[in-house]
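The other protein chains are all here in position, but one chain of the complex has been omitted.
Going in written order, the chains are labelled A, B and C, and every chain counts its residues from 1.
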Amino acid sequence: MLNEALKQKVSELLPTTAFDEGGEWLNINIEATDWPAFAQHLRNDGSLFFDYLFCLTCVDWKTHLTMVYHLSSTKHRHNMVIKIKLDRDKPEIETASGIWRTAEFHEREVFEMFGVNFINHPDLRLLILPDGWEGKNPLRKDFEDPVNMIKL
Amino acid sequence: MFIKNYIKNIFSAVKSLLVGMKRTLYYFTHHKEIITQQYPDNRDTLILPERFKGEVVMPHNENNEHRCTGCTACELACPNGSIKVITKFDISPDGKKKKAIDKLVYHLELCTMCNLCVEACPSDAIKMAQTFEHSVYDRNQLTKTLNNPGSKIMDGVE
Amino acid sequence: MYRETEILTRANQSTAHESEDSGDLVINVGPQHPATHGVLHLVITLNGETIKNVEPHLGYIHRSIEKMCESLTYRQFIYVTSRMDYLSAHINNQACALCVEKGLQVEVPQRAQVIRVLMAELTRIASHELWWGAMAMDLGAFTPFFHAFRERETINDIMEETCGARLTMNYMVPGGVMMDIHPHFQQRVKDFIQLYRKKIHEYDELVTGNIIFQNRMKGVGILSAEDAISYGCSGPVARGSGASCDTRKYYPYDAYNKVQFDEVLETGGDSFARYLVRVREMQQSINIIEQLIDNIPEGDFQAKTKAVLKLPKGEFYQRAETARGELGVYIISEGGTTPYRIKFRSPGFSNLSVLGHIARGCKIGDLIAMMGTLDLVIPDIDR
Partner (left out) sequence: MWSFSNIANLVHEVLAEHFNPAITLAIEMVIAGVSVIGLFAILGLVLVIMERKVSAWMQIRLGPNRVGPKGMLQSLADTLKLIVKEGMTPNGADKLLFNLAPFIAMIVAMLLMAPIAFAKDLQMWDLNIGILYVSALSSVTVISILMAGWSSNNKFSLLGAMRSGAQIVSYELSAGLSALAIVVLTGSLQISEIITSQANGWWIFKGHIPAIIAFVTFIIAVTAETNRAPFDLAEAESELTAGFHTEYSGMKFALFFLAEYVNVFIMCSIAATLFFGGWMPLHIGNWHKFNHVMDFIPSSIWFFGKTFFLIFVIMWFRWTFPRLRIDQLLDLEWKYLLPITMFNLLLVTAVAILGWHF
């Protein structure tokens, strides 16, 4: 499906969606509360059929966090980028791991690197950081580690 | 039928094993095929390709002159901060002040041989050498000054 | 939920701990273990020899490359990516260079594109060679490892001659490649193809045809195509299950749309299918190299770019097919000389996540074989 058709389809599904122009793929901004139902639609709708979540990450914009989901369909070969703005102090979002299993690992990574709390995640524990890690989340912009210097 | 399959299975299995054994026996008896090199023994004959990135060096000519102008392009290009250019001001005979390098400090222990400094250098003052035996007992020995003592910049290099 | 057993998070506790009520045996495979090929740590719950649960613990060599890259310029950050998946360093660099070029909107010269594809395919063969040897070693056969290294060394020598390094070359730069190919490059590659064609049947004799090997691999670790996609698997792991996902086909980059090659697909979904995909992929890579090696166009090897690269504000995503699967480079630029945020979607990370799913109910020996067929490179997973 081409970007235009996708855009139309998405705005039918979720009228509140805001579209970002530019970029090769369709960028859409949605609210965190719409996410679980919308994700189900994206996965199960026959003409959309986004079954491949190939990238899941988070960006720290200093004022807020943005979850970025890159979705692709192995049937129709179209791609879409979904962005969800989160509160920086108390970031919370429903997990996608029930829909795309790969999200389980990626969400664990985002959880420890950005501190995003994924509701209903089956196993939200530290994956990469050492056990008993306390303090800030390493990939946030205000993270400084005087012992293990990252910046040169 | 069962017995036939059973025996057939055994024979095909044994055959597949024998094929592999034949291959290893071939190598056991053909010592010509040995590919390992006798490293410290073959030092004299070991030739590394001319592009091999071993360490950064600064070539000097016979008059102890190099081509470095002290522009710090290499320092800026280096991702790890392994190059430090310490500049000074030379007074040329006609009284003009001229920027030149005092020392070009190179930290081999930080270097990843990415070749970005050599690419960045506008006057071809540094290049990659083909040495690779860098191990020393004290890591301070890995901090090197690339320009020779008393060296100066070649004429005509700006 | 599918997680039946409570697993202790803390590795050091689980060493001394056996859950008393269930009678399960909890053992640590790794971080120092011959089969993990690095510092992967798996906590395995066993019932006898049968695996009940596998729990990966990561981070032993996490270097926070994503954070490091935020303070490196667009020219500098490429070298770090060689250290992610060091076996396909070229392809990592290529993906990064492509992503920066996408932002700069630079047209890469034809010659550079072809050289990049040649290098990427050579890297893929070298990576699969190493995997093949290590795979056999996981199953207890040592000899194939050394035989695989014979061919791999030839590729490494070619790389050394042209790029100046054997493993972490840093050869791709935004706009093309760093240096032109060495005058001997074409001849050496042709020699390699000859050697490869001469020796490829030994692979079948020693490993593929071996009855013990086949029994160890067939019907073990079955992954359905649906699960493969859901778990985000890519590369030979997904293609072994019949999920078509070759980025080179669907999102061609560089000169891949100019060459003919088949996407290797197997439908078995077991360890043997994944094995066959990789062995046959080497053949396809040889085909690609043969098509290009005599047709390297003349011209520049690098496009003219500014000394200091500045990407426009925006987001850029580039996919590339490494030897392990789909690598994604996601650059968010604020218009400066360094990326605001960079994300590497590494294939190994997603491929590892499937291990717990396919290993349940297998024997320990099978787990090792499965880890072999997933072709895990730990720095790629940990980044």
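As a working rule, contacts are C-beta pairs under 8 Å (C-beta built on N, C-alpha and C of every residue); 3 or more make two chains touch, one makes a residue touch a chain.
Computed from a predicted structure; not experimentally measured.
Asker: So which shown chains sit in contact with the chain we cannot see?
Answerer: Per the contact definition above, the missing chain touches B, C.
Asker: May I ask which residue of C:79, C:196, C:213 or C:317 touches the chain that does not appear here?
Answerer: C:213
Asker: Taking the full complex into account, find the residue in C:33, C:63 or C:166 that is in contact with the omitted chain.
Answerer: Of all options in C:33, C:63 or C:166, contact with the hidden chain holds for C:33.
Asker: Pick from C:139, C:225, C:296 or C:309: which residue touches the chain that isn't shown?
Answerer: C:139
Asker: If the missing chain were put back, which residues of subunit B would it touch?
Answerer: 10, 17, 20-21, 23-25, 27-28, 31, 33-36, 38
Asker: Using the document's contact rule, name the residues of subunit C that touch the chain not shown here.
Answerer: Touch with the absent chain occurs at residues 25, 27, 33-35, 49, 136-143, 145-147, 150, 206-207, 210, 212-213, 215-216, 363-366, 368.
Keep in mind that, in the parts below, only the chains that are shown with their structure count from here on.
Asker: Taking each chain's centre as the mean of its CA atoms, which one is farthest from the centre of subunit A?
Answerer: The most remote chain is B.
Asker: Approximately how many whole Å separate the CA-defined centres of subunit B and subunit C?
Answerer: Computed from C-alpha means, the inter-chain centre distance equals 25 Å.
Asker: Centroid from C-alpha atoms only, then distance subunit A to subunit B, rounded to Å. What do you get?
Answerer: Using C-alpha averages as centres, the distance is 42 Å.
Asker: At least two other chains touched by the same residue of subunit A: list those residues.
Answerer: Each of 152 in subunit A touches at least two other chains.
Asker: Please output the residue numbers of subunit B that touch at least 2 other chains, ranges allowed.
Answerer: 79
Asker: Show me the residue ranges of subunit C that touch subunit A in the complex, using the header's touch definition.
Answerer: Counting only subunit C, the residues touching subunit A are 1-3, 9-11, 56-59, 62, 64, 66-68, 71, 227, 229-234, 243-245, 250, 314-317, 319, 326, 328, 330, 332, 340-341, 343, 345, 349-350, 352-353, 357, 382.
Asker: Can you list the residues on subunit C that touch subunit B in the complex?
Answerer: Residues in contact with subunit B: 72, 75-77, 79-80, 143, 150, 153, 160-165, 168, 170, 173, 178-179, 182, 202, 205-207, 209-212, 307.
Asker: In the complex formed with subunit C, which residues of subunit B make contact?
Answerer: 12-13, 16-17, 19-20, 22-24, 35, 48-49, 51-53, 77-79, 112-116, 119-120, 128
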